[in-house]
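First comes the structure, then the notes that go with it.
A single protein chain has been omitted; all remaining protein chains appear in their positions.
== chain A ==
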């Protein structure tokens, strides 16, 4: 029998789909969403995209804090008596159906006056009538149709976001100036000696001067600032010759038109600034929907339910939690502070923190660490610390989170610019001295001409276009890099450090090995069938691993939550679960996750779960081994040491039991010995190490949902291609070096004109854009070729 996929979310419906209007659904949640849409004539949702939805989650009580006035105040962009505007981040936005349904929210709730999606950022901006509805209702509506917004502590703090559009303004001003100056220069290019041109040339020239003013003083100001900063810290960065070139261009052109010596170089000046800014804009490409700066605040909730002495439940802000507070954590809620479990059965999923996907069972009296997610039922805990002092959040008080990695790194462009600037200045001086002897009237002319023509526009454009294009190519291959600097650093890496759980192991699958007395045919049958009835994650995993058997109806089935399953079929009575529940003679193993089995009260054996490594890990390590030092730095115990030894090439260092701070210190130590470290991790516990390393890459199963602060995010499915990305970065450096050679050739041609004192404005106006454009074409073609080899 072929299973149908759900009409709403596309998941497998299983054997018993829910059928409504000839359409099958995997669960009631999906069916409900479909019903909401069809009642409101919104079924067009399903026409735009096949199975676009997601299963709505149970959110009862989760958003009660949204009724609080101070929280609404912080989250909304605009607030008046009748109107509130809020922008919500919704990770599920992924297709045109999503845009359509979210922009038609007013059909579901007429008090919503407008909703607008920003697809790139995955946000929706909703305006609603705050007299008739409220933020909580709007959020609950979104949840009910499967678009649960992501509201975290970060939203609470950052407040109103400011969009920086300066660069596009600057680019616009430069483009405007460039175009108009070009038009006004045309008559002079052709040197038409007609009477009317002679008469009006001053007007033309002064107009050009006026147009160049905003270009120089507004559009180009960043280059002056950067050059000034560079000189102050005794660094000849690429902006120094650029700023020098712009200054000389402007001054010489102004002097020329004042004393009627010529038409000046305003066209080249504006063109230069325009091309430089285009390069900057191109490189600035970022991934709106990804954030590389996340810390624990992005994951923690804004508010949590507190139970006061009389048993009243109250929403309080996370920052207001004090030691000793009694807190209520519902299913799927995150534990914001370290605490002691008082009531209820804890099943804590620490995958945000460690990358470990199996939830950990906790009983009353156990200590719970902040960052875990409760996955079964409601628990109560008593806070031991405040949010900032918890075990996990303390990591962020480390200095490493406050320093800027880029400041300490000299880019390839700046390295070359040092030699370049010195060479150009020497050439200028020698040429000037020569002309002082031969023909003193031309000396000043030659000096300025050298500085103008040598202005390293092409050099400054090489790196932005090469890296900018490579960023785009990597992005298409699901490797999202923060900026161009990261690519340069990636090319210099010599040590690679991996986290274990969640990084080289996969979150999604694990495998189990049976250890003990063999099971009879009947027992195996009952085992498979009883696991079928259980929803526990370990049962699901084990069920998928075991061979298929016939489906039989069990005579008796009972799931003791938190302990195990008891099942009866004919003569076989199986107990499956924890060592204690089953009555194992052995103590529960501390190192690995196990499931024990007993049949008719006789202990049979246990399944031990091992991490399942990502596909291609061994191959990747073997490929990397000749080029890099490899280290595994794990927060876990040594349970997997033997497995890893077998899997990975010899000499790979394996270090276990590392606390988050230990990882950071380990990297710091190696850096002090000159190593360039690439850290690859996934959980919040790697955040320190990712920040300390030269390049920190976060591995993520779903790039929209989770990743700690890092320099790049790599989709887990592309993990095995890591080496290719590093090789591509190295090739990119080669491309840049070749384009430097190319631009030097242009400079030599230009310098010939300059040194011999025959640099006409028209030569400069042709040579400068020509060199810039050919560099752009060269680097783009090369990187595209590189990208094709990557695929």
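Just so it is clear, a residue touches a chain if its C-beta (ideal position, glycine included) is under 8 Å from a C-beta of that chain, and two chains touch if they have at least 3 such contacts; residues count from 1.
Following the convention adopted for this analysis, contacts and distances are computed from a predicted model.
Novice: Given the choices "Nitrite reductase small subunit NirD", "Carbohydrate ABC transporter permease", "NAD(P)/FAD-dependent oxidoreductase" or "Cbb3-type cytochrome oxidase assembly protein CcoS", state the protein name listed in UniProt for the chain not shown.
Specialist: "Cbb3-type cytochrome oxidase assembly protein CcoS"
Novice: Decide which residue listed in A:6, A:66 or A:117 touches the omitted chain of the complex.
Specialist: Of the listed residues, the one touching the omitted chain is A:117.
Novice: Which one touches the absent chain: A:36, A:85, A:108 or A:207?
Specialist: Candidates A:36, A:85, A:108 or A:207; residue touching the omitted chain: A:207.
Novice: Which one touches the absent chain: A:35, A:64, A:103 or A:380?
Specialist: Checking the options A:35, A:64, A:103 or A:380, the one contacting the hidden chain is A:103.
Novice: Decide which residue listed in A:150, A:176, A:656 or A:744 touches the omitted chain of the complex.
Specialist: Hidden-chain contact among the options goes to A:176.
Novice: Which parts of chain A face the unshown chain closely enough to count as touching?
Specialist: Chain A touches the missing chain through residues 41-44, 47-48, 96, 99-100, 103, 116-121, 163, 165, 168-169, 172-173, 176, 179-180, 183, 196, 200, 203, 207.
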